[in-house]
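I have placed the structure first, in the form of structure tokens, so that the comments after it can refer back to it.
Of the protein chains in this complex, all but one are displayed in their positions.
Presenting chain A:
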Amino acid sequence: MGINKHENSKDAPKPVGKFAQTFISLYEVFSFIGRFFKEAFLPPYEFKELMRQCYEIGYRSALLISTTGFITGLVFTKQSRPSLSEFGATSWLPSLVGIALLRTLAPLLTGLIAAGKVGSSIGAELGSMKVSEQIDAMEVSATNPFKFLVTTRVLAATITMPILTFYTAMVGMLGALLNVSVNEGTSATTFFQSALESITFLDIIASTFKAILFGFTIAVVGCYQGYNSSKGTEGVGKAANSSVVTAMFLIFIEEVVCVQIFSLFNT
């Protein structure tokens, strides 16, 4: 129903302990996620808004991701060289950088940058729409604001993140290539041949899975915080802030879990 449960005295939560409150919050989050899946599959579909959000999310993060990815690739190569050169194994640099970037650095970096850029922006935007009654205005004009605002953003972030992740990996490789060609005189063909040879299909699957998971997490957290922000400008600030903090924390947790799961397949 389009009824704000927290403003309803009948449904207003009774004072409960912190432990119970945690479970109530968890229930609310899972209900929110459940509603997303329901709305995502049921017509009508908001294709135009979905495309706009994909463009916004990609465009918003592209410059920062390019810069960070390039620098990470370059610095990672530079820092790894001394250890490898001790064993005369600097020729392994391309494959080391390739695996590191694809397996962990690219998904994690992209996730963290998107949490900062996209997550905060979603939290603040929806929070401000809530405060200025724009979400209520959609409700009363017989439009489902959840479908228009939340479903499109979550889908867009989930679709865009894998693309951004592979883009980061590619830009990071370019940074590594620059360092390797200056120091070892390695050609681009040799570098990419060596780097790609060591990458397995499982690496690509794992990276894609993590990117999808991170994108979904960032958008769900941002939308949840914004959509449920309390009234007032302070609420908007809180929504933006907690979107970033919560999403970053969850990304690290998910990274650890994913590494454990995919290492089982590797063995």
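Brief remarks on what is shown
Keep in mind that, in the parts below, a residue touches a chain if its C-beta (ideal position, glycine included) is under 8 Å from a C-beta of that chain, and two chains touch if they have at least 3 such contacts; residues count from 1.
The working rule: contacts and distances are computed from a predicted model.
For the chain that does not appear here, its UniProt entry gives the protein name "ATP-binding cassette domain-containing protein", which is one of "Inner-membrane translocator", "ATP-binding cassette domain-containing protein", "Na(+)-translocating NADH-quinone reductase subunit D" or "L-serine deaminase". Touch with the chain that is not drawn comes from one residue among A:Leu63, A:Ala137, A:Val182 or A:Ile253, which is A:Ala137.
Contacts to the hidden chain, counted on chain A, fall at residues 1-4, 7-12, 44, 125, 129, 132-134, 136-144, 148.
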